[in-house]
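Note that one protein chain of the assembly has been removed; the remaining protein chains are unaltered in position.
By letter and in written order, the chains are A and B; residue numbering begins at 1 in each of them.
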Amino acid sequence: MNLQLLVSGIAMGFIYAMVSMGMVLIFRAVNIVNFAQGEFLMFGGYFCYMFNRQLHLPIVPSLILAALAMGVVGVIFMFTSYWPLRNAQIRAIVVSAMGASIVFKEGARLIWGSIPVTVDRVVKGTTLIANTAVVQWQNIAIIGISFALIFFVYLLLERTFIGNIMQATAQDRYMASLVGIPVVLSIALTFALSAFITGVGGGLLAPLFFLNNTMGYTTNAKAFAAVVIGGFGSVPGAVIGGLLVGLIEAFGGAYISTTYQLVIIYVVLVFFLMFRPQGIFGTRIQEKA
Amino acid sequence: MRNGSAAENRPVLSLSKVSKRFGGVVAANEVSFNLYAGEVLGLIGPNGAGKTTLINLITGVTPADEGVITLFERDVTKLPTHTRAKLGIVRTFQHPRILDRCDVYTNLAVGADLASRRRAATRSGRQARLEQLLELAGLDEVNLRDPIDKLSYGQQKLLEVVRAMLSEPVVLLLDEPAAGLNRAEMAHIVKLISLATADKIAVLLIEHAMDLVMSICHRVTVLNFGQQITTGSPAEVQNDPQVIQAYLGGAASAAR
Partner (left out) sequence: MVNRQINLKNAVFAAFILALCLSVPGFTDSYMLRVFNIAWITCLCVLSNYVLLGMCGQNSFAQAGLWGVGAYITANVVMKLGLPPLVALILAGLGSGFLAFVLGFAFFRLRAYYFTFASVGLMTILNGLFMNWTPYTGGALGISNVPSFSLGSLVVKTEKANYYLIFVVCVIAYLLIKKLYNSALGRSFMAIRDNEMAANCLGINSLLTKSIAFGITGILCGVAGALYAFLSGYLSYQTFTYQQSTMYLIMLMLGGTSAPSGAVIGTMIISLLQEWVRPLQNYMQLFYGLGIVLLMIVQPEGILGGGRALYEKWLSRRKPASTVAQ
């Protein structure tokens, strides 16, 4: 077992886990697959770049500010691309999200240019694990920070009043409004949280892979695969799916072919769809009679 | 229409000990009955008695746990819904399942398409049949090119029966066709069912409107909590003390 590969696979897996978790949060709240989720990661990364490299703040406050800014972006996204369409057909919302992803991509290009950029590492240098594997500290930082954030969001959903409100809205919007839950607020909060957790990933990823305005698509594709593999609508599923995708990518890239990386992930995805469409954690989505 | 008097004696559709459970709820418990060509069998019972479930079982929308369903002595219990429809088991729904983004014509044509897929009737008769059915249903004034949502709820329910009849079914399963209809529309339902019996179609009718059931059904079977209480002529059922106790009590006095 290649330890170095394992660590970087898990680190990337956690990044994907954050994206797919954001995707699942929105899916559970409004029943829509957000085709612009990958753009949240890209935009979050650029915000981090802005605070860190353009405004010369240290990396940790930059990450925090970027994540908060993404929360605001999430709310704006919700009010412009989803809320006016909440009663329209699903495909109209899907197309609207695609339009929004173009806006994100082009917006980033016009603001920050199309030359790849990077940000500071949270922890510099490398370390030796088990005397054999040279591992970048940034990878370990990614794992730690992502794990903490994912755990935080999970607790927020499962253990707090706000989480209850969000889950109630997700389950039955009409009932929620009847018992006095402010549905708009609850959905807006979900989008904010989704963009927040996905946006952090961009800043963490940037020192390893550079940022560019077109990275949203591949990220989205991988997160999407993670969500389906994990089980649609399941938060733990999204995390496990994300980790799996990260590992498949790392080991598939090393042992099979780097050019086939995305293909391998999607072969696994199609395999899952055929033989276990409910994913690892999901329950079968049944159509109502 | 179908092969003469010899066929009259044997049932078209036969259920034998058909059961279905949803978790702890027994929706159908060893239900058995025969349905003959040209007869209307009423299926009554209080809400939640398992009437619609029974239609779902016969059409295969829900698979049966136990029991055998045969059509002309052919076992259809394990066949998928569309195959059963192609064999001539056609139904309507409690709330009309129309094609809501299509026009009236397309909604009717999908019924006729089933008839041609089963080669049930000759093409030359189709137009006449359509006109006859539309007139009986009181839909002859409707513009066939109108979008379907221009029709009232009652008209949509009638249209669903017409659509089912256009498929030239062997067995017609009607799930509360008169619910939500006004008097005039109910009269159209009666006319359509009469035509079905005249055409030797076997009709299973779920209905809450007791006067309709009593006037149109040849036999009635009563269901309560998935259990078949009794089967008999409308008069017999009406006077069965068990039935009166379980269900008819209020409704029977209301019908008088």
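As a convention for this text, a residue touches a chain if its C-beta (ideal position, glycine included) is under 8 Å from a C-beta of that chain, and two chains touch if they have at least 3 such contacts.
Quick caveat, the model's predicted, so the values are computed rather than measured.
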item	value
Which displayed chains the unshown chain touches	A, B
Among A:V72, A:V134 or A:V270, the residue in touch with the chain that has been omitted	A:V270
Residue of B:A85, B:L181, B:A196 or B:V237 in touch with the missing chain, whole complex considered	B:A85
Of A:Y16, A:F51, A:F224 or A:F281, the one touching the omitted chain in the full complex	A:F224
Absent-chain contact - pick from A:P58, A:P84 or A:P182	A:P84
Contacts of subunit B with the absent chain, listed as residue ranges	59, 61, 80-83, 85-86, 90-91, 93, 97-102, 106, 109-111, 113-114, 116-118, 163, 167
Chain not shown, touching residues in subunit A	33, 35, 80-81, 84-85, 88-89, 91-96, 98-107, 110, 217, 221, 224-225, 228, 232, 257, 259-260, 262-263, 265-267, 269-270, 273-274, 277, 285-287, 289
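Basically, only the chains that are shown with their structure count from here on.
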item	value
Intercentroid distance (Cα basis), subunit B paired with subunit A, Å	51
